[in-house]
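For this view, one protein chain was removed and the others were kept in their places.
And now, subunit A:
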Amino acid sequence: MTRIDAKFAQLKAEGKKAFVSYIMAGDPDLGTSLEVMKGLPAAGVDIIELGIPFTDPMADGPTIQLAGQRALEGGQTLQKTLDMATEFRKTDDTTPIVLMGYYNPIYNRGVDTFLADAKAAGIDGLIVVDLPPEEDVELCIPARKAGLNFIRLATPTTDDKRLPKVLQNTSGFVYYVSVTGITGAQAAQQTEVAPEVARIKAKTDLPVIVGFGINTPEAAKTIAGVADGCVVGSAIVKEIAAGKTPGEVLDFVAGLAGGAHSA
(Lines give C-alpha, C1' and ligand atoms only; values in the text may rest on other atoms or scores of the structure.)
Protein backbone atom coordinates (compact mmCIF):
# COMPACT_ATOMS: atom_id res chain seq x y z
CA MET A 1 0.00 0.00 0.00
CA THR A 2 1.47 3.32 -1.06
CA ARG A 3 0.78 6.67 0.56
CA ILE A 4 -1.67 7.23 -2.30
CA ASP A 5 -3.68 4.11 -1.48
CA ALA A 6 -3.64 5.07 2.21
CA LYS A 7 -4.82 8.59 1.43
CA PHE A 8 -7.78 7.38 -0.60
CA ALA A 9 -8.72 4.87 2.11
CA GLN A 10 -8.69 7.70 4.64
CA LEU A 11 -10.74 10.04 2.41
CA LYS A 12 -13.25 7.29 1.81
CA ALA A 13 -13.62 6.69 5.53
CA GLU A 14 -14.20 10.41 6.01
CA GLY A 15 -16.62 10.56 3.07
CA LYS A 16 -14.50 13.24 1.41
CA LYS A 17 -13.46 13.96 -2.15
CA ALA A 18 -9.76 14.29 -2.95
CA PHE A 19 -8.17 17.59 -3.85
CA VAL A 20 -5.02 17.26 -5.93
CA SER A 21 -2.82 20.24 -6.76
CA TYR A 22 -0.07 20.68 -9.33
CA ILE A 23 2.91 22.97 -9.11
CA MET A 24 6.05 23.06 -11.22
CA ALA A 25 9.20 22.18 -9.29
CA GLY A 26 11.57 25.13 -9.18
CA ASP A 27 9.03 27.70 -10.36
CA PRO A 28 9.83 30.55 -10.11
CA ASP A 29 12.82 29.41 -8.06
CA LEU A 30 13.67 26.45 -5.88
CA GLY A 31 13.16 28.21 -2.55
CA THR A 32 9.74 29.61 -3.39
CA SER A 33 8.39 26.41 -4.87
CA LEU A 34 9.61 24.38 -1.88
CA GLU A 35 7.91 26.85 0.47
CA VAL A 36 4.65 26.52 -1.48
CA MET A 37 4.99 22.74 -1.55
CA LYS A 38 5.47 22.53 2.20
CA GLY A 39 2.35 24.62 2.76
CA LEU A 40 0.06 22.61 0.48
CA PRO A 41 -1.11 19.96 3.01
CA ALA A 42 -2.16 22.64 5.50
CA ALA A 43 -4.04 24.42 2.68
CA GLY A 44 -6.11 21.28 2.24
CA VAL A 45 -4.22 19.47 -0.52
CA ASP A 46 -4.59 15.70 -0.32
CA ILE A 47 -2.12 14.74 -3.05
CA ILE A 48 0.74 16.82 -4.43
CA GLU A 49 1.63 16.65 -8.09
CA LEU A 50 5.11 18.00 -8.64
CA GLY A 51 5.97 18.90 -12.21
CA ILE A 52 9.35 17.98 -13.66
CA PRO A 53 10.32 20.85 -15.95
CA PHE A 54 11.00 19.92 -19.58
CA THR A 55 12.00 22.04 -22.55
CA ASP A 56 9.33 20.53 -24.83
CA PRO A 57 6.11 19.97 -22.91
CA MET A 58 3.97 18.89 -25.86
CA ALA A 59 0.77 18.43 -23.89
CA ASP A 60 0.93 21.68 -21.93
CA GLY A 61 -0.54 25.07 -22.60
CA PRO A 62 1.31 28.39 -22.29
CA THR A 63 0.90 28.64 -18.49
CA ILE A 64 2.75 25.44 -17.71
CA GLN A 65 5.17 25.88 -20.63
CA LEU A 66 6.28 29.18 -19.12
CA ALA A 67 6.49 27.70 -15.62
CA GLY A 68 8.86 25.05 -16.94
CA GLN A 69 10.94 27.70 -18.67
CA ARG A 70 11.19 29.75 -15.49
CA ALA A 71 12.25 26.69 -13.55
CA LEU A 72 14.87 25.68 -16.10
CA GLU A 73 16.21 29.21 -16.32
CA GLY A 74 16.49 29.13 -12.53
CA GLY A 75 18.69 26.03 -12.82
CA GLN A 76 16.15 23.38 -11.82
CA THR A 77 17.29 19.82 -12.51
CA LEU A 78 15.73 16.40 -11.95
CA GLN A 79 18.05 15.96 -8.97
CA LYS A 80 16.88 19.22 -7.41
CA THR A 81 13.27 18.12 -7.93
CA LEU A 82 13.96 14.86 -6.10
CA ASP A 83 15.76 16.84 -3.39
CA MET A 84 12.58 18.89 -2.89
CA ALA A 85 10.71 15.68 -2.08
CA THR A 86 13.45 14.57 0.32
CA GLU A 87 13.24 17.93 2.06
CA PHE A 88 9.43 17.79 2.19
CA ARG A 89 9.49 14.30 3.69
CA LYS A 90 11.50 15.54 6.69
CA THR A 91 8.30 17.09 8.06
CA ASP A 92 5.52 15.21 6.27
CA ASP A 93 5.49 11.47 5.87
CA THR A 94 1.88 11.01 4.79
CA THR A 95 0.97 13.40 1.96
CA PRO A 96 1.49 11.54 -1.31
CA ILE A 97 3.79 13.08 -3.91
CA VAL A 98 3.31 12.29 -7.58
CA LEU A 99 5.94 13.38 -10.07
CA MET A 100 4.44 14.53 -13.35
CA GLY A 101 6.29 15.21 -16.55
CA TYR A 102 7.75 13.81 -19.74
CA TYR A 103 9.87 10.75 -20.31
CA ASN A 104 13.14 12.15 -21.61
CA PRO A 105 14.62 13.53 -18.37
CA ILE A 106 13.82 10.18 -16.71
CA TYR A 107 15.15 8.10 -19.61
CA ASN A 108 18.25 10.26 -19.67
CA ARG A 109 18.95 9.54 -16.01
CA GLY A 110 18.38 5.82 -16.51
CA VAL A 111 15.10 4.20 -15.50
CA ASP A 112 16.50 1.98 -12.72
CA THR A 113 18.57 4.76 -11.19
CA PHE A 114 15.66 7.14 -11.38
CA LEU A 115 13.23 4.72 -9.73
CA ALA A 116 15.62 3.95 -6.88
CA ASP A 117 16.28 7.65 -6.32
CA ALA A 118 12.58 8.57 -6.53
CA LYS A 119 11.64 5.86 -4.05
CA ALA A 120 14.40 6.99 -1.67
CA ALA A 121 13.21 10.60 -1.98
CA GLY A 122 9.70 9.62 -0.87
CA ILE A 123 7.95 9.81 -4.23
CA ASP A 124 4.77 7.72 -4.40
CA GLY A 125 3.62 7.85 -7.98
CA LEU A 126 4.44 8.91 -11.51
CA ILE A 127 2.43 10.50 -14.30
CA VAL A 128 4.42 10.50 -17.52
CA VAL A 129 2.43 12.15 -20.25
CA ASP A 130 4.19 10.63 -23.25
CA LEU A 131 4.12 7.01 -22.09
CA PRO A 132 0.86 5.39 -23.26
CA PRO A 133 0.14 1.74 -22.39
CA GLU A 134 1.80 0.73 -25.67
CA GLU A 135 5.11 1.72 -24.04
CA ASP A 136 4.50 0.08 -20.64
CA VAL A 137 7.77 -1.86 -20.65
CA GLU A 138 9.70 1.41 -20.63
CA LEU A 139 8.77 2.70 -17.19
CA CYS A 140 5.31 1.62 -16.04
CA ILE A 141 6.17 -2.02 -15.31
CA PRO A 142 9.57 -1.22 -13.72
CA ALA A 143 7.92 1.52 -11.61
CA ARG A 144 5.30 -0.84 -10.27
CA LYS A 145 8.01 -3.38 -9.44
CA ALA A 146 9.85 -0.64 -7.57
CA GLY A 147 6.73 0.03 -5.49
CA LEU A 148 5.63 3.26 -7.18
CA ASN A 149 2.16 3.88 -8.54
CA PHE A 150 1.94 4.56 -12.24
CA ILE A 151 -1.03 6.82 -12.80
CA ARG A 152 -2.43 6.89 -16.28
CA LEU A 153 -4.48 9.49 -18.03
CA ALA A 154 -7.77 8.50 -19.61
CA THR A 155 -9.19 10.96 -22.12
CA PRO A 156 -12.35 11.55 -24.12
CA THR A 157 -10.65 9.72 -27.02
CA THR A 158 -10.14 6.61 -24.89
CA ASP A 159 -13.13 4.62 -26.10
CA ASP A 160 -14.65 1.58 -24.39
CA LYS A 161 -12.59 -0.78 -26.46
CA ARG A 162 -9.35 0.88 -25.45
CA LEU A 163 -10.21 1.63 -21.82
CA PRO A 164 -9.20 -1.80 -20.42
CA LYS A 165 -5.75 -1.38 -21.96
CA VAL A 166 -5.36 2.01 -20.32
CA LEU A 167 -6.52 0.71 -16.95
CA GLN A 168 -4.53 -2.52 -17.06
CA ASN A 169 -1.30 -1.44 -15.39
CA THR A 170 -2.62 1.74 -13.80
CA SER A 171 -2.46 2.00 -10.04
CA GLY A 172 -3.05 4.62 -7.35
CA PHE A 173 -5.79 6.41 -9.23
CA VAL A 174 -6.99 7.16 -12.75
CA TYR A 175 -6.61 10.71 -13.96
CA TYR A 176 -9.46 11.58 -16.28
CA VAL A 177 -8.54 14.44 -18.59
CA SER A 178 -11.95 15.93 -19.15
CA VAL A 179 -11.26 17.71 -22.43
CA THR A 180 -9.27 16.98 -25.55
CA GLY A 181 -6.64 19.64 -25.30
CA ILE A 182 -3.61 20.95 -23.53
CA THR A 183 -3.35 21.97 -19.89
CA GLY A 184 -5.02 25.26 -19.15
CA ALA A 185 -7.70 24.66 -21.77
CA GLN A 186 -11.36 25.47 -21.26
CA ALA A 187 -12.97 23.36 -18.54
CA ALA A 188 -15.47 20.63 -19.35
CA GLN A 189 -19.09 20.82 -18.21
CA GLN A 190 -20.20 18.74 -15.26
CA THR A 191 -22.88 17.19 -17.45
CA GLU A 192 -20.23 15.92 -19.86
CA VAL A 193 -17.89 14.66 -17.15
CA ALA A 194 -20.35 12.64 -15.05
CA PRO A 195 -21.14 9.93 -17.62
CA GLU A 196 -17.45 9.64 -18.56
CA VAL A 197 -16.46 9.07 -14.95
CA ALA A 198 -19.22 6.48 -14.62
CA ARG A 199 -17.95 4.79 -17.78
CA ILE A 200 -14.46 4.49 -16.27
CA LYS A 201 -15.67 3.46 -12.82
CA ALA A 202 -17.63 0.62 -14.38
CA LYS A 203 -14.28 -0.85 -15.44
CA THR A 204 -12.11 -0.22 -12.39
CA ASP A 205 -12.13 -0.01 -8.60
CA LEU A 206 -9.49 2.71 -8.64
CA PRO A 207 -10.50 6.24 -7.66
CA VAL A 208 -11.14 8.52 -10.65
CA ILE A 209 -9.82 12.07 -10.37
CA VAL A 210 -10.79 14.67 -12.95
CA GLY A 211 -8.61 17.49 -14.20
CA PHE A 212 -8.02 20.14 -16.89
CA GLY A 213 -9.47 23.61 -16.87
CA ILE A 214 -10.67 23.77 -13.24
CA ASN A 215 -9.89 27.24 -11.90
CA THR A 216 -12.42 28.23 -9.23
CA PRO A 217 -13.68 26.75 -5.93
CA GLU A 218 -17.11 26.37 -7.56
CA ALA A 219 -15.73 24.41 -10.51
CA ALA A 220 -13.68 22.30 -8.09
CA LYS A 221 -16.86 21.52 -6.20
CA THR A 222 -19.00 20.61 -9.20
CA ILE A 223 -16.36 18.46 -10.87
CA ALA A 224 -15.23 16.73 -7.65
CA GLY A 225 -18.92 16.10 -7.00
CA VAL A 226 -19.22 13.76 -9.96
CA ALA A 227 -15.88 11.97 -9.38
CA ASP A 228 -13.59 10.93 -6.52
CA GLY A 229 -11.85 14.25 -6.61
CA CYS A 230 -10.30 16.86 -8.86
CA VAL A 231 -6.94 18.28 -9.92
CA VAL A 232 -6.02 21.94 -10.33
CA GLY A 233 -2.78 22.94 -12.05
CA SER A 234 -2.67 25.91 -14.41
CA ALA A 235 -4.82 28.11 -12.15
CA ILE A 236 -2.33 27.71 -9.29
CA VAL A 237 0.68 28.12 -11.57
CA LYS A 238 -0.87 31.37 -12.84
CA GLU A 239 -0.87 32.76 -9.29
CA ILE A 240 2.82 31.92 -8.99
CA ALA A 241 3.48 33.49 -12.40
CA ALA A 242 1.73 36.67 -11.23
CA GLY A 243 4.37 37.00 -8.52
CA LYS A 244 2.09 36.20 -5.58
CA THR A 245 3.82 35.34 -2.30
CA PRO A 246 3.73 31.71 -1.12
CA GLY A 247 1.18 32.80 1.48
CA GLU A 248 -1.11 34.28 -1.16
CA VAL A 249 -0.71 31.25 -3.40
CA LEU A 250 -1.60 28.96 -0.52
CA ASP A 251 -4.69 31.06 0.32
CA PHE A 252 -5.82 30.58 -3.28
CA VAL A 253 -5.16 26.84 -3.01
CA ALA A 254 -7.11 26.68 0.25
CA GLY A 255 -10.11 28.18 -1.51
CA LEU A 256 -9.98 25.53 -4.24
CA ALA A 257 -9.49 22.75 -1.68
CA GLY A 258 -12.47 24.06 0.24
CA GLY A 259 -14.54 23.86 -2.92
CA ALA A 260 -13.53 20.28 -3.62
CA HIS A 261 -14.00 19.21 -0.02
CA SER A 262 -17.51 20.70 0.13
CA ALA A 263 -18.61 18.43 -2.71
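Everything that follows uses one rule, which is that contacts are C-beta pairs under 8 Å (C-beta built on N, C-alpha and C of every residue); 3 or more make two chains touch, one makes a residue touch a chain; residues count from 1.
One rule holds in what follows: contacts and distances are computed from a predicted model.
Undergrad: One chain is missing here; what is its name in UniProt, given the choices "DNA replication and repair protein RecF", "Xylose transport system permease protein XylH", "Tryptophan synthase beta chain" or "Aldehyde dehydrogenase"?
TA: "Tryptophan synthase beta chain"
Undergrad: For the chain not shown, which residue from A:74, A:132 or A:225 touches it across the whole complex?
TA: With A:74, A:132 or A:225 as choices, the missing chain is touched by A:132.
Undergrad: Which one touches the absent chain: A:105, A:142, A:225 or A:246?
TA: For the chain that is not drawn, the touching residue is A:105.
Undergrad: Consider the whole complex, including the chain that is not shown, and state which of A:20, A:50 or A:182 touches that chain.
TA: A:182
Undergrad: Mind listing the subunit A residues that contact the chain we can't see here?
TA: 54-61, 65, 72, 77-78, 102-109, 129-135, 152-159, 162, 166, 177, 180-182, 185
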